[in-house]
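I am attaching a structure below and will ask some questions about it afterwards.
Removed from the display is one protein chain of the complex; every other protein chain stays in position.
Presenting chain A:
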């Protein structure tokens, strides 16, 4: 299973969601995408976007001022 990292730091919502959306459009199903962000809003928005677009959030965590969302790309 391949793993890809996306740097979405210093972007405010919805830009991190757009970056995730555009990145996922280029990835094969099953790929794991780790989005690193600084806007706490991503903890709601990226999982919401994943739910309606058929992708699975594996993990969300915050590390000091960073918010990390790990996603498995769906079909």
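Assorted remarks:
FYI, a contact is a pair of C-beta atoms (placed from the backbone, for glycine too) under 8 Å apart; a residue touches a chain by one contact, two chains touch by 3 or more; residues count from 1.
We take it that contacts and distances are computed from a predicted model.
Considering only "NADH-quinone oxidoreductase subunit H", "Cytochrome c oxidase subunit 1", "[NiFe] hydrogenase maturation protein HypD" or "tRNA (5-methylaminomethyl-2-thiouridylate)-methyltransferase", the record for the omitted chain gives "tRNA (5-methylaminomethyl-2-thiouridylate)-methyltransferase", by its UniProt protein name.
Touching the missing chain, out of A:13, A:27 or A:70, is residue A:13. Interface residues of chain A facing the missing partner chain: 10, 12-15, 17-18, 21, 39-41, 44-45, 48-49, 51-53.
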